[in-house]
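What follows is a single structure, and I will ask about it in a moment.
Removed: one protein chain of the complex. Kept in place: all other protein chains.
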Amino acid sequence: MKTLKWLGKRLMHSIGVLIGLSILIFLITRVMPGDPARVALGARAPAPVVEALRQDMHLDEPIYVQYYFWLLGALKGDFGESLFTRRAVVDDIKEFLPATMELALCAGLLMAGIGVFLGAISAKRENSWLDNSVRAVAYLGIVTPPFIFAILFVFLLGYLLPIFPTMGRLSTGVAVPPVVTGMVTIDAIISGNFRAFIDALWHIFLPALSLAMAGIAQESRITRSSIIDNIRKDYVGAERSCGIPERRILWKYLLRPSLIPTVSIMGLDFACTLGNAFLVELVFNWPGFSRYGINAMLRKDLNAVTAVILVIGFVFLIVNIIVDLVITYLDPRIRLGAQRGK
Amino acid sequence: MNAPLLFVQDLHVGFKVYRGLLHVLNGVQLSVSESEKVGLVGETGCGKTTIAKSILRILPSPPARVLDGSIRFRAREVLDISARHLRAFRASEVAMIFQDPTAALNPVFTIGSQLMDSIKYSTAGNGLSRRQIFKRAASALEDVSLPDAERILKCYPVQLSGGMRQRVCIALAIATEAGLLLADEPTTSLDVTIQDQVLRLLGTLVEERETSTLLITHSLGVVREWTDRVYVMYAGSIVETAATKILYEDPSHPYTRGLLQAIPKLTGQGIAAGIDGRIPDYAHPPSGCRFHPRCPQAMKICAERRPPLVRLGEQHQVACFLYGEDSDGE
Partner (left out) sequence: MLSDSISTWISRKLESARRAWFKFARNPLSVVGLVIVLGVVLTAIFAPYFAPFPQHAGRYVDFGAASQPPSSTHLFGTDVFGRDILSRILFGFRFSLTMGGVVLSLVVVPGVTLGLIAGYLKGHWIDAVIMRITDIFLAIPPLILALAVCSVLTPSLFNAMMAVSLMWWPWYTRLTYGLATSLRSEYFVQAAEVIGAGKPRILFREILPNCLSPILTKMALDMGVVIILGSSLSFVGLGVQPPKPGLGTMVADGAKYLPDLWWIAVFPALAIILLVMGFNLLGDGIRDLMSLEEV
């Protein structure tokens, strides 16, 4: 019950933040120099057409009026029309968002799985050659920008050793499974098309890995240092003195408290994944939402930009809530703290 | 006399830090026999916890190193036990009650989780089903007078009071039915009113099960109440040992005398006298007898050589040159 109340409060808070964010974005996009209507229609469009578009976009009215109209539309699910693709932005989002979400989720899984695992074995064998190699690789993961990884992987595993494909989500000739979620891998499973599933995984691996590298590195470092800190704690000595085997101590009793800082960072890392997705999408020609967003920004497509940022903000907020829920599960001190005994 | 259960001989343990090597344990010699209640008394920082952790071999092994000596438990050399058998040794032969119950319990797991795991991996828990282990855990909690055991098993440490947490730690130690119990300052972090209860409880438990106990504490009062025999420790070595009664009647080592004089008494006048000086720096300990810089009766030889333990009487030994180097008395 307490959790539900807390959840309710967080949701209210998040809605508030989203509204604030929409105002912020609105201000930024409307404040820029130049005439959006002219930019959208091109230099050669006749003046009356431009004027008509300006009226349509309420560009001559004070900014709070513009915001009002926009908000009205947004609440009805209408984010306006993209100045470039000429369709409702909502439709654009529906088409492109799943691709990016699929990419981000894959990257997230890789980060969580590989990162934590590497961190744990690295901590267990502190100062061994295994530990030092993992740390060195993790370092490289942190200091290398994702676009360099993308190019590197394309080159090494796409050209030199052509193991993985370097473009798109499916090979030509493989039928796209019927769209349920828009995420090809999941749709393939749902429709029972195993071949498409493998093909999609094969295509998504390199981009997801490029995105995940920084996160893998971070998670492994934090997990490692967290476990090392906790290993010195008294309760580990107590558990050892009870005769509990080392393996159980590591994977059960050390892992859970050590995961707490890791999970907090995972939320941030996931955000960075969302942020860096466009780099990877550009290099791998992935038809995703971030690439759509970048193009919208470069073309000053106001409605699209606003919508893109809000969607990303929304996703990030949900991720944060999930992260907080997980941490509360992992650390009972947080939910029970009120009843602290002496 | 039978061979003692635990026999620590000439144990030297050091910690490697920036400043050099901290030579903490300087030739410790002690023994505990079956069903005996032995006390180990000394100031904070004299190495008492280090001994306990060395017996269980849970000292953090980068900084700490065993430099010399031996620890025999039931005629096995503990320092030589292989990693594989070490776990079984810790599970079933020796158990420890830690000083700070809050730190000794993993905060993100339930009491039941930790208690049941400790039973599961001990010989007492061999081949028991999960339900049976649960029952044993509950009865261990009942043995330490914690009411409503089944509810507590589902609680987290943060939900219990300090006294309850300490009882849980005791339960953890006795549930494995080990032969030797190392109780490291089990009452120090508790209120005075609770201290008494817990000590009584501990005494009952230990007598019922005929477990040998090494009670580590800095409180002379506790030792007097509770133990049959006492070791007095200073700066990493044993300075005096005797049956409890004898120690209080006839303290021989200047340090022991100083300690006893420092206890305020209800009768008598004036403020209790302390002992001048502080415990030494283990990186550069005093030569010879480590107590000599603070000793009111120090002699020339005290700075030159370490005094060996000499017998003063039945069950009474002291490490001090005041009492001669050979086995003659004073």
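By written order: A and B. Residues from 1 in each chain.
The working rule: contacts are C-beta pairs under 8 Å (C-beta built on N, C-alpha and C of every residue); 3 or more make two chains touch, one makes a residue touch a chain.
None of these values were measured; they are calculated from a predicted model.
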Per the touch definition above, residue among A:L7, A:I28, A:V49 or A:V65 touching the missing chain: A:I28
Sole contact to the chain not displayed, among A:P98, A:G119 or A:P146: A:P146
Touching residues (missing chain, whole complex) on subunit A: 13, 16-18, 20-21, 24-25, 28-29, 31-33, 139-140, 142-148, 151, 155, 159-160, 271-272, 274-276, 278-279, 282-283, 293-294, 297-298, 300, 305, 309, 312-313, 316-317
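The definition used in the following text is that only the chains that are shown with their structure count from here on.
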Whole-Å gap between the CA centroids of subunit A and subunit B: 54
Subunit B-touching residues of subunit A, taken from the complex the two chains share: 232-235, 237-246, 248, 253, 256-257, 260, 330-333, 336-337, 339-342
Subunit B to subunit A touching residues, read off their complex: 53, 56, 58, 60, 87-92, 94-96, 98, 100, 103-109, 114, 117-118, 121-122, 156, 158-162, 164-165, 169, 172, 176
